[in-house]
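Yeah, one chain of the complex is gone here, protein chain that is, but the others are all in their spots.
Chains here go by letter, A and B, matching the order in which they are written, and residues are numbered from 1 within each.
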Amino acid sequence: MAELTDLTVAEAAAKIAAGEISAEEYGAAWRAAAAADELNAYLWTAEHAESLEPDWNGDGESAPAGEGEATPYGSNAPAPAESGPLAGVPIAIKDIFTTQGIPTTAGSRILEGYRPPYTATAVRKLTAAGAHVLGKTNMDEFAMGSSNENSGYGPVLNPWDRGRVPGGSSGGSAAAVAGGLAPAALGTDTGGSIRQPASLCGIVGLKPTYGAISRFGMIAFASSLDQCGPFTRDVTDAALLLGVMQGMDQLDSTSVGIEGGIELPTREDLAGLRFGVPRELGEATLDAGVRAVFEATVARIEELGGQIVEITLPHAEHGISAYYVLAPAEASSNLARFDGVRYGLREAGDADLVEMYETTRSVGFGPEVKRRIMLGTYALSSGYYDAYYGQAQKVRTRIAQDFDAAFADVDFVITPTSPSVAFELGAKTDDPLAMYMNDFFTVPMSLAGIPAIALPAGLAAPEDGGDGAPRLPVGFQIAAPAFAEQKLLEAAHALEGALGFEAAAGDAIPWKGGARHA
Amino acid sequence: MPEELEAVIGLEIHVQLATRTKMFCGCELSFGDEPNVHTCPICLAHPGVLPVPNEEAVRYALKIGMALGCEIAPRSIFHRKNYFYPDNPKAYQISQYDIPICGEGKLGDIRITRAHLEEDAAKTIHVGESGRIHGSAASLVDFNRGGTPLVEIVTEPDLRGAAEAAEWARLLRETVRQLGVSDVNMEEGSLRVDANVSVRPAGSTELGVKTELKNMNSFRFLQRGIEAELERQRELIGAEGTVEQETLHFDPASGDLTSLRSKEEAHDYRYFPEPDLVAIAPTEAMLQEARDSLPELPAARTARYEAELGLDEAQARLLAGDPDQAAYFEAVVAAVGEAAEPRVVANWVTGDLTAALRAADDAERPAVQPLADLIGAVASKQVSHAGGKQVLAILVADGDADVAAVIEREGLAQMGGDDGELAGIVAAAIEADPAAAEQIRSGNGKAIGAIVGAVMRETKGRADGGEVNRLIREQLGL
Partner (left out) sequence: MIDREQVLHVARLARLRLDEAEVETIAGELSGILEHVDRIRGLDLEGVEPTSHVVHLENVLRADQPWQSMPPAVALANAPEPFDGAFRVPSPQADAD
């Protein structure tokens, strides 16, 4: 029999439910794998905790339940349910989700030692379905970054090549799944923070429609863009986790849920489906290897019966500009609460109030966070609002209209996920704008609020590598209209089967023992 | 001679809504509890939390808007107002900015600019250096009040004096109180009135530089604060100085106004639409529900009393300001029917009855029918006004007493002219005071009072004053 950690989540959950494998042994195997983290993927793991039971008020008593209404905290969160579709399955959680009693930092020193008094809705839904919190994963500070080098707790290493970045901001979650340190993980995506690291780590990453999953308990970066989603080895597991987590939440007024829920995808062909390729892709800057994998994937779609159609997204090229006004503006406001008054770091507490504020925030935040707070504050400040924020909101409208027009003609829009494969640690840290360009293909979908999935589609040699450098994974992105997740997952499932990435990459895949033991 | 400077005053009123829970979370509202016992991750602004608006607060805001005759916005949104302060845990206040839920309206003669929903700040208590080994003076923050729903009402600068401003603020308080949406207690801070004050040459239509007055926690202080500021501005301009735009803090103890030094960047709040909330677009059902729940408000009731019942404005306002008294008054008017004018009923209710209740240690009002019977009896001269007041005292002690029986038992039935009894008493009184009689004859009309008084004493108030007068003159041959 294969190792327990070779099973996908859906396979393991089925075997646990059928009594074929023991939930205890399965959980223990993953806790041991997580504890052997050499990628700096985890900031906290269950293995190192004395108890997973969150302590409500320090006296060992459990929390009171609310008076009938939905409350942000409860007596059983996040203790896992005995049964459910994920019974016995441990899942790694990006450290941006609050977990009651479990340290939660969002990758920032300003939250070092913070233990939230409540658990995020997405995590509660997982635990209510029987899942366990395996650990909290490293990330770019407050989800600001595309390489995970902006973490206050050190960078995460790419399991395919430890000299390279895993992508960001959910780099820890992506590396944990790709590196065989977790069967699945939660991430968040504001401008590409699930899809880009999934692409760089050779796994599946799904950003659902804005509003599909509650944002309650997801530490906010850019509230109008943030959305949570799964990292998994395959499309079926992504569907399984999305199905558990989606839904309207009384604690999030912007949550909607997916009507009819999500079923596990079964489709094997793409007959009758139309895939739009943006005409603008021709002029886009991307690695030759990435372009080759994209073109090969397009050919595979046609072989499966899919039809390739040229579309146009004329405003997508302005996505980065609009995004880097809107997201920092919202972030500057969202991160203002880290002021040293109620929780987290306080510096210069003996000085006057303004000095306490300024010292706390200057010591607690890293350079990228400060840069974006500055950018966002500037964009909202008196005299600049209309020129920057207002204009960016209008570009956002145009980008959404471009997608609406495209989807009148096609079922999906396809692009590469990232312009390059994983780059070397430190390669782009001195050039913020170059770093931001990593989000070129993922940002437009975020602005439009539509779902998109990143699939591993092949391998390519890095352009910054020498001769004989190992080939690295290349992602393929499929976007669909709002709330068309079921259709998106069905198409991704069919394409995944035809691409056969796992078989093609073979032993190079880290979770199969490739790079992990290298 | 310096030109006359006219006062130009606008008010900004914060009303704490008397909902059960806070604006954006389920923590209960409280007053005077131990610190931080009404908090949760949301109102403490823990990372990751989101606001969800209280539907009752929205309902209350609609009621206030309708009571003030405001246009209700078909679609309004929330904004974030960004500033750092320990009592502002998110470092932004969720408020409404360019599209408030209630737009232009009017209360009395004063135009309302807008009324919008927002959340209250927490409470910061300055504690000096107590308990701290190092460092500067400290404050303690209590988040119990933080997040209480507020409606902020802003008027146009239509008020022209301190007394008028205080009078209008009272009308506003009474209006909001009668809606049942707030305790409107100025001392406890559930009603807070700030004033924007400026002066300008009389007749000018331009606005002068205004100052904002805060912390006037009673109507008396509101009036005194504005008076003091108007005087300061007039003196300043009289001395060829200029008024500077600033915020002034009123000290009720000394009556002084002190400037709150504003921080240089304090005015850049970087408003932007709150992405965590969706729009409020009142449905026809929400509007109808708010409309249906509106009581008749003081301003409308005053107007109705003037137009339909013929009361003068002061009396109408006096009755309309107290909904219990107004209801009682209307019931008595109905019971009296044609027997007496509403104006007469109003005189009884606001005059003799109020005095009688006060004299009886704030006793309960008598039942409606006995008072109506009494007013009818006085109007038809079955009992004199003075006799009526005696009956009223008995009614106040025994609210269900039978008026006719009381008049009979107490012998208060008015003395008529037919049986000659009253004429006899008048004749005796003239005879007993010849000096007064002589003065009356020689044209001193005032002297008649002495004889009338004597007759009244003799009749224990049962005589009608007009009839006594007539008889005296008749008997003196005038």
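Basically, a residue touches a chain if its C-beta (ideal position, glycine included) is under 8 Å from a C-beta of that chain, and two chains touch if they have at least 3 such contacts.
Please read all numbers here as calculations on a predicted model, not as lab measurements.
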| item | value |
| --- | --- |
| Which residue of B:Ala281, B:Ala397, B:Ala432 or B:Leu478 touches the chain not shown here | B:Ala281 |
| Selected from B:Gly10, B:Pro41, B:Gly225 or B:Gly388 as touching the chain missing from the view | B:Pro41 |
| Sole residue of A:Pro230, A:Gly243, A:Pro419 or A:Gly449 that reaches the chain not shown, by the stated touch rule | A:Gly449 |
| Candidate in contact with the missing chain, chosen from B:Arg145, B:Arg200 or B:Arg270 | B:Arg270 |
| Hidden-chain contact residue, picked from the options A:Ala400, A:Ala427, A:Ala461 or A:Ala498 | A:Ala400 |
| Residues of chain B (touch criterion as defined above) contacting the omitted chain | 19-21, 25-28, 34-41, 44, 52-58, 75, 77, 84-86, 124-128, 131-132, 135-143, 260-261, 263-265, 268, 270, 272-273, 275, 277-283, 286 |
| Chain not shown, touching residues in chain A | 56-58, 63-69, 71, 73, 114-115, 117, 210-211, 224, 250, 253-254, 256, 318, 320-322, 324-325, 332, 336, 339-346, 349-359, 361-362, 365, 370-371, 373-375, 377-378, 381, 387-388, 390-398, 400, 432-433, 436, 447-449, 482 |
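Following the convention adopted for this analysis, only the chains that are shown with their structure count from here on.
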| item | value |
| --- | --- |
| Interchain centroid distance [CA atoms averaged], chain A/chain B, Å | 58 |
| Complex contacts: residues of chain A adjacent to chain B | 66, 69, 71-73, 96-98, 104, 106, 111, 114, 116-118, 120, 215-220, 222-224, 250-254, 329-330, 332-333, 336-339, 341-343, 349-353, 357, 377, 380-382, 385, 389 |
| Touch list for chain B against partner chain A, complex | 26, 40-42, 44-53, 80, 82, 84, 86, 89-92, 132, 134-136, 141, 267-268, 270-272, 275-278 |
